[in-house]
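Written out below as structure tokens is the structure these notes cover.
Missing here is one protein chain; the remaining ones are kept as they sit in the complex.
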Amino acid sequence: MAAARELKISRTTQTSSVCPYCAVGCSVVIHTLGDKARNVQPTVVHIEGDPDSPINRGTLCSKGISLKEFVVNERRLTKPLYRAPGSAEWKAISWDEAIDKAARRIKDTRDRTFQEKDGQGRTVNRTASIAMIGGCTDTNEINYLLSKFRFGLGIISYENQSRL
Amino acid sequence: MTNGWTDVANADVVLVMGGNPAENHPVGFRFVMEARRKRKAKLVVVDPRFNRTAAVADSYTPMRSGTDIAFLGGIIHHALTNKLYHEEYVKLHTNAAFVVKEGFGFENGHFSGWDNTKGNYDRSSWQYETDASGYARIDPTLENPRCVFQLMKAHYARYTPEAVSNICGCTAEEFTKAADLICSSGKPDKTGTILYALGWTQHSHSVQLIHTAAMMQLLLGNIGRPGGGVNAQRGHANIQGSTDMGSWNNLPGYLKIPRANHATLDDYLKAYTPKPLRPNSLNYWGNTSKFMVSLLKAYYGRHASKENGFGYGNIPKAGETENYGWGHFFDNMQKGQLEGFISFGMNPVANGPNTPKMLDALSKLKWMVVVENFETETAAFWNARKLGEKFYPTYVEASNIQTEVLLLPAACFAEKDGAFVNSSRWLQWKKAALPPPGDAKVDQEIMARIFLKVRELYEKEGGTAPKPLLEMTWDYANPLSPSLEEVAREVNGRDVATNKQLNGFGELKDDGSTVCGNWIYSGSWTEAGNLMARRGQEDPTGLGLYPNWSWSWPANRRILYNRAGADSTGKGWDPQRTPLRWDGTRWIGDTPDYKADAKPEDMGAFIMLPEGVAKLFAADLVEGPFPEHYEPVESPVPNPLHPNVSHNPLAPIFHGPLDKLGEAKDYPYVAITYRLTEHFHYWTKHVASGSQLQTNFFVELPEALANEKGIKGGDLVRVRSARGMVEGPALVTKRIRPLRVAGKTVYQVGIPIHWGFVGRVRGPLVNNLTPSAYDPNAGTPEYKGFLVNVEKV
Partner (left out) sequence: MQTVAKLIDTTQCIGCKACEVACQEWNDQEFTLGTFNNSYQTMPDLAPNFWNLIKFNEAEQNGAQSWLMAKYQCMHCADAGCIKACPAPGAIIQRANGIVDFEHDACIGCGYCITGCPFDVPRLSSKTKKVYKCSLCSDRVAVGLEPACIKSCPTNCLSFGTRHDLKFLAEKRVSELKSDGFENAAIYDGPGVGGTNVLYVLKHGDKPEQYGLPKDPRIPWTVSLWKGPVKWLGNLVFFGGLFTALVHFLAIGPKEHKHED
């Protein structure tokens, strides 16, 4: 009798991770092909629930079970993009150019608009003309670094998804 | 969540209201199904729609969106009048006995102290009566007419089943049936839990709504107990963690943002360190100085000294009454008052209220930096005219938008390590499985390279006020891409002299000898290593606490307020389900939410509150110490309780050119927006599987309304609000029942989110419709219960 199809996860590396969607916090196992050798780029072949987790015990929802489609996705951004004033399109640029541009814009705005004192002469040290948002889908450590980033720059208008 | 996902299996009654876990948290919902199977728990669903959670419920009650406070107020009334509350618990663990000052009252929609010209309250009459030492007076008999218990009874006397029916639209019988089921958890050996989500938070009275839920749970003796609590099902993997790390009004660890009148650290600490209101109150926030100084020391390192207030002056400050929150800064952006905007993984054009306003605001910027996995509506806002023409026919052409945009490719979850905090407050560490695709980079590298480049420019060129920027510590082994393990160690905190990791926030000092990036996470990475990565399976209490799986803030405590789960002698209310008990010398079970070596009678169970007990009456909320039913900002009827003060008098409403509000005569139907199980937010429209499960945007219409309008399932309909429009096929269903409200028939229209003008599948953004009206305490927008009209196209 014919054998069943070969198991596609029989030669994978397993990495434990946590689903990035809702906040139930299901643990997932990411199966990658490639033995971590220098000349091999690992690729995700499958993601499924981690049975060790007391939360999901291996189960997942329709979104979590298809996380591979999220990670390996031709719509992912792979290059820094720039849209010039008045332009109707993106232009790919290098990282160095992107970082230089971002830093220059931040510094110029901060230099121009930073308030050391408010109208009553009280120290406020803020850049109210730059707002920043984010963090709800990133880790604690990134969020902590973001707090250093924004307080360093004096950004006070900072919000994340928890406000919505 | 006060409790956690795994704990839901301990419940006897599960109230799902303002949430839809079967659809939006299906894996968390498994614990509801387990409680039903194993404990014969009753699942009670109250929702405008008969949804997939209702499909498996024991009781379903329809309601009008935005009337939850009336419903829960009705339950409070029901519990009090029928004596269904847990009396001993209420006396021991709440402020029911506290006596409120003379002069407190409520009349015609306003509490005492209302100032009509300022549009604000003078809250002095909402305070407790105090004795000479500043402690609140109490009446343990609960008979004093000015004690919280009696005031509460009087306040909710208006919330009869008939009144609830008249406001919410269910019948009085349906209400009473649900109320009886919910109140059956008021017996000492029963517990009931509440699962809610954005159906409760997205209102102009959301914090008061959750306060009502907390009051109900306190009356029923359900806080601090297995299978109890008030449990927010949070909607993003680390939305809890990002809340913990602060937003505009909070520093990490819920330390308040300094205000301009707090010139020095001492001023700040004086303003924000509460004093105990009872002699037996531990008042843990009395330690604020230790949390704050350790944070400042983490931020400013060697630049932080006792002499300079540990660098306190560097922290940006807001004016006393200023608000730099979402609604406010986008309003200022629209007025052209902001130059720059940075979005690290968020999509405000899609998820913020009033998309037309959002698009207008972004077009006024000089520059914007977006860090993302996919192109989003926000990154591509300048192309909205072309991509979403039907919905934004008058929006500016790209050629006339001067905003420079940088869209930087970031790693996704699988490509980076670090900790997510789930709804249960569990910090779970994940590992990176592969590198990011193409030239995409991990977020810490993108952020660090921009930050260090700005610093470099200041060092080279000089500029305005470089000190706060240059003094911020960034001394990581690889500053250009800090290791997140190194950052996690800093967040946990260490002793400066010995360089040893701290065991917990109990070791923090306010003399600069400890460093800690977020006091509530202290204990997550000790000398024993990374406790967030633990995978222990043990469950010694059998209550699903799993103390060795990951690490839970605070102090690895799994059930908050667990001391209240026991009586005055330290014995669990229900001997079968005791998370914490006193054995005569020590507390056994979960990490005690109490001083570890204190006897049961030594102090109040709610150690974080100055009262030492939980607050049924809360003077810290801006629109009143008791929750009151206020209509949504746009409502089909005037408030049946007080038509002249119809909606929350303190709700921030904006009045810009695109901030129009509609009236019932033009927009007769109540609209609600929500997620579907098939999609995640605005992400899975980029993903093949979600695109297949629900390819098309649609509008859910009650069958009776569809019949009135001659609309059949699949017909194209247009939904308009005063702000904008969406269009899609109608899903005609009996599952949204017409309601009878204040003598008239009210129809509700359901509109799922998830689509937009960028993606593998596309459709209208529902926030084209939603108003820029917010809750005054939390700043959440009113996405549930606004007005629309519907027409067949």
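A few notes on this one:
A and B label the chains in the order they appear, each numbered from 1.
In this section, contacts are C-beta pairs under 8 Å (C-beta built on N, C-alpha and C of every residue); 3 or more make two chains touch, one makes a residue touch a chain.
Since the structure is predicted, the reported quantities are computational estimates derived from the model, not experimental observations.
Checked against the full complex, the candidates B:Arg735, B:His754 or B:Lys784 give a single residue touching the omitted chain, namely B:Arg735. Annotation: of B:Asn108, B:Asn280, B:Gln337 or B:Asn696, B:Asn696 touches the absent chain (contact as defined above). Touching the omitted chain from chain B are residues 22-23, 26-27, 29-30, 33-34, 37, 40, 50, 52-56, 60, 676-678, 688-689, 691-696, 698, 713-714, 729-735, 737, 761. Within chain A, the residues in touch with the undisplayed chain are 1-8, 10, 46, 48-49, 56, 58-62, 64-66, 68-69.
The definition used in the following text is that only the chains that are shown with their structure count from here on.
Note: centroid distance chain A to chain B, computed from Cα atoms, is 22 Å. The touching residues of chain A, when paired with chain B in their complex, are 13, 15-27, 30, 32, 41-44, 47, 52-56, 59-64, 66-67, 69-71, 73, 75-88, 90, 95, 98-107, 109-114, 116, 118, 120, 122-149, 151-164.
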